[in-house]
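My questions will all concern the structure given below.
Heads up, one of the protein chains got dropped from this complex, but the rest are sitting where they should.
Right after this comes chain A.
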């Protein structure tokens, strides 16, 4: 049995233990020392501690894990010395332990610059949960705070300060934020965005003193300026905890830290050092990933396995800082001026992107992304794999994702290893192999043989795109026909339906199809017919997907959910009471949705008409939450109440929702209206989003949350309400007429040849001369609207369809529910 002592129970020390017990469950006796009372926790997400108010969710592993793996965990005990000759260590309690191998993972301590007054109360460092607890207690009597240091951690600390309800000032010595990761322009952009969120940023400021009697009340800078602050969080970088090296004579790095070689061994070959305390070639690493790499190497060496060794680390990072995407990779700053830079800047949207490319224009060397880091993974892969750049490298940073075949989101750009189906872990390479190698040409066959898209199904459109793109490359003619029953694309069928005045599935399949339809073409045709005529969909209930057939969303167990329309999210107390009463009467599980509505779940099929009858009598309408249709138009409170609001976003949202309610489309449509650019309604994540400006409204289109989030892009700026509605009419009708089945607007726009430019031409400049026609077609649908639940409630024949057995009034006897937090839930499957 080899005795391994690990000094330090932080993230890296923990990772070492985890890797060692996985690699060699026998043969090592591990003892871990941690100074803090708690076992190792995730320090990277420390600011989330406020949300949980408990360290439990942040723990890397509970105490029990150490017990189960026969690891002795000694917390609240500090190791104070190493006796290398005796191969032992001594703790502050005077206890001595022997080792065969010693692992130093002592981490680092926040660097506190020698500023006069830094010992006053109110001055904190940001490192441990104890620091956070102390800060939070103190903050209860404070209003303003300052953070010393505008780096990664400093900005995280500023978020913590904001979360504590404090006014927060960030003070940075360098002339820019995140000086190691960002250039000046990137910093400017980040600064502007953070300031618009209420943070105060002070750059090129050197602190002279922290002032106040016993407790601090203000700070003075070397330029004579002063800032009132009752609290200060110091986040000026880290110092390795290398004091154990001093007495024991372990060699140190030039700038501190315990010197290690490629095998993570210190100058004593029985002692390893890993994580922030280790100095490799004079560098210490304050990120967790290099620490984990070192832990891997140490375990490999200790167990006699092959190891690649530690040869330095990439400092690339991508993170969300207070909601802003920031990424920096490779040689981001190009301080040696060896490369050429391509820069994209959109001050309106708060986006800055820069890539550095080699002088010959062939390779990507590094870059910076602020405000939108959605293509970080692609760029990072491109750099790591030394991929040759596309002929127009500016496409890498320009927002060209909507411009047809340009770089961006097209499936061609994805590397072979990209995981397409996360349920079944199917890569793009595996799909391409099935198509090219095994000759699969049908979507259904591709799903069967690769299993892609057979789990949750969210990747199906992407699988289909890969099929089309690959077949195209193989020189095969590809037409996205609906299925084996219709040799037409959706767009062609839409035109056939309109031109020939077709109103039923039976007529369409008789005239233009073959066979008897299937679960693919029936709902697609149902959607086309609804988008063309907006008739009552229940006239052909058996071609509707189950949600549309029963006008409710099917849930586990076979019950349904009920979501009445609450336009713009505005509701009277009277109506709220009705919803509550209905929920209580029918024992429904109630939940607020993401779209500012109320979902009542667990309704039996036979209860649906009764429930809706009560809701309709109280003035509610169907919310179409079950349909590929307009869902909600979210809104912020707008200028009626909000001190920042420019226009009345609630009224406009209600107007929009009332106009497009019941509109059926190839997929669901969501919208939102924000009363100012703070964007509380999250309009940029919607199929069409509207944001108030000083002069009118900005209309954005093609946004998407969900599996592949995408921001909406500006279609038209500073327009009035009427123009805005005209453009939305045109945009939606154009989408409805030309999109493939089950493509959201974002997917449709990504594939649209000519992209955003073309869309602007059609919608804004009316290049096809069909603007008026599109508006008229929309008007027809708007006028044909009727609440479909109202029609069911008032029609006995339709009502009769809502039951489980046709030969018995009984409900489904197999329905079973559990209780969770005082409400019912279906039993799991």
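Please note the rule applied: a contact is a pair of C-beta atoms (placed from the backbone, for glycine too) under 8 Å apart; a residue touches a chain by one contact, two chains touch by 3 or more; residues count from 1.
The rule is simple: contacts and distances are computed from a predicted model.
Taking the options "2-oxoisovalerate dehydrogenase subunit beta", "Nitrite reductase small subunit NirD", "Carbohydrate ABC transporter membrane protein 1 (CUT1 family)" or "(Fe-S)-binding protein" in turn, only "Nitrite reductase small subunit NirD" matches the UniProt protein name of the chain that is not displayed. The hidden chain makes contact, of the residues A:68, A:519 or A:818, with A:519. Touch with the chain omitted from the figure is made, among A:243, A:679 or A:812, by A:812. Residue-wise, the contact with the chain that is not shown comes from A:546, picked out of A:119, A:311 or A:546.
For chain A, the residues touching the chain absent from view are 448, 451, 454, 457, 484-485, 506, 515-519, 521-523, 541-543, 545-546, 549-550, 554, 556-558, 801, 804-808, 810, 812, 814, 829.
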